[in-house]
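Complex shown without one protein chain; remaining protein chains in place.
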Amino acid sequence: MLEAILVMAFGAVVLGAALGYAAVRFRVEGDPLVEKIDAILPQTQCGQCGFPGCKPYAQAIAKGEAEINQCPPGGEEGIHKLADLLGREFKPLSAEHGIEKPKSVAFIDEQTCIGCTLCIQACPVDAISGAAKQMHTIIADECTGCELCLPPCPVDCISMVPIAEDLPHWKWKHPVIMLKEVP
Amino acid sequence: MSRTLHTFKGGVHPPEHKAESNARPVHAAPLPRKLVIPLRQHIGNPAKPVVSVGERVLKGQLIGAADGYISAAVHASSSGTITAIGPALVPHASGLPDDCITIETDGLDEWITRTPLDYRALDPSELRMRLRDLGLAGLGGAAFPSAVKLDPGARHDCPTLILNGGECEPWITCDDVLMRQHADDILQGVAVMRHLLGSTEVIVGIEDNKPEAIAAMQAAAAKMDFATEVVAVPTIYPAGGAKQMVQTLTGKEVPSGKLSTDIGIQVFNVGTAYALARAVHRGEPLISRLVTVTGHVLRPQNVEALIGTPMQALIDVAGDRDGTTGVLMGGPMMGVPITNTGVPVIKATNCVLVKSRELFPPLPRALPCIRCTRCADACPAELQPQELFRFAKAGDFGRAQEYHLFDCIECGCCSYVCPSHIPLVDFYRYAKSEIWAREKEKRASDLARERHDFRQFRLEREKKEKAEKLAAKAKVKRAELAAAPAAEGAAAPSDADAKKALIAAALARAQAKKAEVAPKNVDHLPPEAQREIEEIEARRAKIREIAHQPLETDDKK
Amino acid sequence: MPSPFILDRTSVTQVMAWVLAALLPGIAVYVWLFGPGILITLTLATATALAAEAAMLKMRGYPAKPFLTDLSAIVTAWLLALSLPALAPWWLIVTGTLFAIVVAKHLYGGLGQNIFNPAMVGYAVLIVSFPVQMTQWPGPLSLTDAPLTLAQSASVIFGGIPQATLDAVTMATPLDALRTGLLQQYTVDEIMTQPIFGYYGGIGFEWLAGAFLLGGLLLWALRIISWQVPLAFLAGIWLAAGFLHFFDAGRFGAPWFHLFSPAVMLGAFFIATDPVSGATTPRGKLVFGFGAGLLTIIIRTWGGYPDGVAFAILLMNLSVPLIDAWTQPRIYGEARRRDKEPPA
Amino acid sequence: MIRQARAAARNALRTGVILFVFALVATALLVFTFSRTESTIERSEQAEKLTLLGQVLPPALYDNDLLASQQGVAPHELLGTRQPSAMWIARRGEAITAVVLEAIAPDGYSGNIHLLIGIGIDGTVTGVRVTAHRETPGLGDYIVRSKSLWIEQFAGTSLTRPEARRWKVAKDGGQFDARAGATITPRAVVKAVHGALHYFARNRAALLAEKAASGEETAP
Partner (left out) sequence: MTLQEFNTIFQNGLSKQNAGLVQLLGLCPLLAISTTLVNALSLGLATMLVMASASGAVSSVRHFVPHEIRIPVFVLIIAALVTVIDLLMNAFVHPLYLVLGIFIPLITTNCIVLARADAFASKNRPLHSVVDAIAMGLGLTMVLVVLGGMRELAGQGTLLSGIDLVFGEESKQFVLHVLPDYQGFLLAILPPGAFIALGLLIAAHNWQKARAERRLHAATPMPA
């Protein structure tokens, strides 16, 4: 009996000490998970999720402080990808954070623009070029469609233009094979 | 002299249907009232319009200039007035409109002044630019700008020049007829190609179901001052695919992901050679081509059609019939369905194929894949189509790429033999365009992330710089203040001095604040601009890379 | 509607019809050997398969016509029926067919989705569940007084017969006889003198094997099956059995004996070649076939059941994804291994 | 660096002690339960073995403590054993009435069949049971008593009843019936029982003498 108790006790002490030591000594800082989440997020940097950009939102998700359904530009597809990555259940997009809209780019009505630079300061990706008192232009290729430039504009000269499907952007659709009977 | 021919794996033998259209004489299609000339007829950047609505243009006049290296110009196919510049229906699988220039013809068909080119005298790169501005693009189907293909590139020469007279798609005979009638002109074009590419060996590959064309080309070749080997290759689809033609004639395989020029071989369609000859010797831009009109029409034939002629006009020439179930541009294996026969003939239009229920019975219902691997046996790219199908269907695009999706040339052999009648090629096209779209999206989001990070960094840096500047200024001020009394003589810094320092600091703060109000973007324009220029350069490089991809499928019949 | 717009004439139905046609010589020899009872078995299996297929299609919301006329269910039914003992009771036939169609085929997703060969799943279920009934083979033609007539066969299949009667008719199959003999410490040569053995395989059984071989060669000539699977399968059998026989001829049957058993020929040409559950790459087919042959001999020699073809093929079915992934062929334009440039 | 290492060491001490306490409590619990159940478990196990022996030995044949009579038997070909096996002696009063032998039928369809064979002092089988086998389920496993009564037909047989040439399954012209399609397994069992009888007959004297001696030793 004593033998058994000794073996158990010795094992417990060694194991416990090793684990306790390792837990403090080899604590991993930084989180590769954040990078993975950030790669799924659309990088619109729109802040609709309630965080100041995609990376902070990714960090919040990784810590479990945010739900995965707070990103309207990522849409349902993005939520599905996040759910797969994190092994969580899919949730429909939370309405309080916005709705999924067709992909758009901002467009500045050059007649109305007064060159106040407010939108330039608001743009999270520096996609607006222009100078004070000069007309501004959106660099359409770099615009993420975040709409952050809309509220600061004093003359409401910015509008969102949905990206239309034109020939260069056209995609082949998934072929439909009718195997099942339509009920 | 006979050449050892090699065989490529796979391929199919669909009924040829060549006899319907290759016996009738070639006529020019009547001049239509309206010509619609798309600006995007070739691979690469669309041409830029250089005319305006209401302007009168002459036949052969430049109306859209080439935009960049990989591009080709477009020209007025006849004289008349520009009535519209903007979206119009074009022959494309999507059925979507694209930018076009519409000309109302005046019936005069009045030419601009044409000046032949002395190609031997011109600098090669100058000659290529001239050809680009004459709108030359491959006439085999993919319409790759010929000027680019005529550039031997880093290798400086391209020892083997292959002229592709394969024309393996059923029904199409325009190359066959062209070779029979214009063999001499074609070889004149070849002479120019030889000159530009520095080729020492010229091989003409023609499927052995076109004996007249072979004879005509042989006769013409005998007259030329350079050796040309006219070779009959076995009739099998897709023997006219560029890669397949290369393998049949030389036994070499074009390495996956590379171009035939990388192994010193360049392939041109016979129609391209003919157009090249006309451009060089007569100064004529590419404004017309030979089109096979066949299928369910009264008189299947080949017609010389102006670019921009509505396809319906060609069908009318051949004799419209009742019971038409659709029209294809191109052959039955790789053709594009045309929803509206008003769309124009473009440089890539080799055939207008009218379908009927008898000739093209509706495809039977698709059944599930039974993995019988007939598709794998038929695939000339030696892929595993059944696996690609599985991955494409499931949206597993990563695996599809691992299984070499992008080596698929979309020849349709797999779909042709599939006992389950699955539209396999459709799945590959879907997967490819989905992958491209995703890559584009990923690039966009990477760019956005990078720019956002940079902006964060910039804001941080500005804040820091401002603080430093402020501190430095205050220090200077304090030093000045300290120095002044010292110079004056004795007294230690008094209360008054301290006060002065404070005021100075406040002043500096105010100045800094003022500076802050000034637009930031202007301050930082120089480095920004520099960066932008770099980015633009990078994008250009990417575009060049993308534009190179379709080369592989060029000159496919 | 996108390209291509023309199709080859071959359809799934045609492929399956040829498979059925190629089974006919085998069925003819079967009738000659064991009487016309097999015709009842085939009919019963076919009817059960079609009914089960129709019911499953309806439940899964698929249209019945295109899937019933593809004949794949009938192929499954026939292959299973030919694997069962002659004069097997009706409920055995029905249970096996139901299992093949309902579980092995439709629960896995129907035509083209089954990872296991349905007929072999049906067979495996039966041999595991009803080993007694599955090992009662009547003796072939030359060893019994006279083959049963159609009516007699029907009464055996449907009516059931007393154990004693069945005992009188049935005898050990050649494989069983070999196994039993070996366990009783006889040598292979001694065992082979029993009347059940013929020139190469079991008496009569070897002719059945020959008929299946004939049908298989027909399928190969029509390019419905590839040469790789059958050849590799037979090679696997021959080499494995040959190695053991060479090693100790007294304890292991001759390779020809193993090769000319009907199960092997049926398996090599009709079952292992099932495209849905088999490997697809050319090299993969060789691996698949050879593995199945090897496993067959291993199971026959050391396994717990009399024959190993079904289990061997099912086991190889399991490894198909791996085999396919490992044997991806070189594609056009991809460097051959020996041509590959040395790493810089 | 050093501070981190020190913090880790402190944590190690803490977790080590906690785990130690848990281990102590758990082990104590186990020790307590074990001490309380030990005797009951031993009794159950003995009863189990006794039940098994009882199945091959009619209760009328013995009044001794069978378990205590266990003896070792050297491996022998007739028993099919390659390692020493066990044997139990049944007595009624002082007289030996029967023995129970362990035997192995090595030629089952799939490997060894372990048997327990009870043999009366007169060489008559009192009962046979299969204790372990790997025969095909449904085909060869009817030799187990819980599946069928087949094994019961050995009771009452001896070397002479039936005579040697009838010690076979019915299919081979013997007296023991066997199910169709599965004759290998019963063949093996029949052979093994026959072998055990031969073994008993040959070694009867030695076995019983030795056992009698050892029996005396254990007797009070």
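A, B, C and D are the chain letters, set down in written order, and residue numbers restart from 1 in every chain.
Assume a contact is a pair of C-beta atoms (placed from the backbone, for glycine too) under 8 Å apart; a residue touches a chain by one contact, two chains touch by 3 or more.
Just so it is clear, the structure is predicted and the values come from calculations on it, not from any experiment.
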Omitted chain touches shown chains A, C, D
Out of D:33, D:131 or D:160, only one touches the absent chain, namely D:33
If I consider the whole complex, including the chain that's not displayed, which of A:19, A:160 or A:177 touches that chain? A:19
If the missing chain were put back, which residues of chain D would it touch? 11, 14-15, 18-19, 22-23, 26-27, 29-30, 33-34, 37, 40-41, 44-45, 47-48, 137-138
On chain A, where is the contact patch with the chain that was removed from view? 12, 15-16, 19-20, 22-23
Residues from chain C at the interface with the omitted partner, ascending: 103, 107, 125, 128-131
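Simple rule for what comes next: only the chains that are shown with their structure count from here on.
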Distance between chain A and chain D based on Cα centroids, please, to the nearest Å. 69
How far is the middle of chain C from the middle of chain D, if each middle is the mean of its Cα atoms, in Å? 43
Two-or-more-chain contact residues of chain D, please, as numbers and ranges. none
Touching at least two other chains at once: which residues of chain A meet that condition? 175, 179
Contacting residues of chain D [partner chain A, same complex]: 4-5, 7-9, 11-20, 22-24, 26-28, 30-31
So, in the complex, the side of chain D touching chain C is made of residues 107, 109-110, 134, 136-139, 179-184, 187-188
Interfacial residue positions of chain B with respect to chain C in the complex: 8-9, 12, 14-15, 93, 170, 243, 247, 253-258, 326, 328, 330, 332-337, 355, 360, 363-365, 367-374, 376, 380-384, 386-387, 403-404, 407, 412, 415-421, 423, 425-426, 429
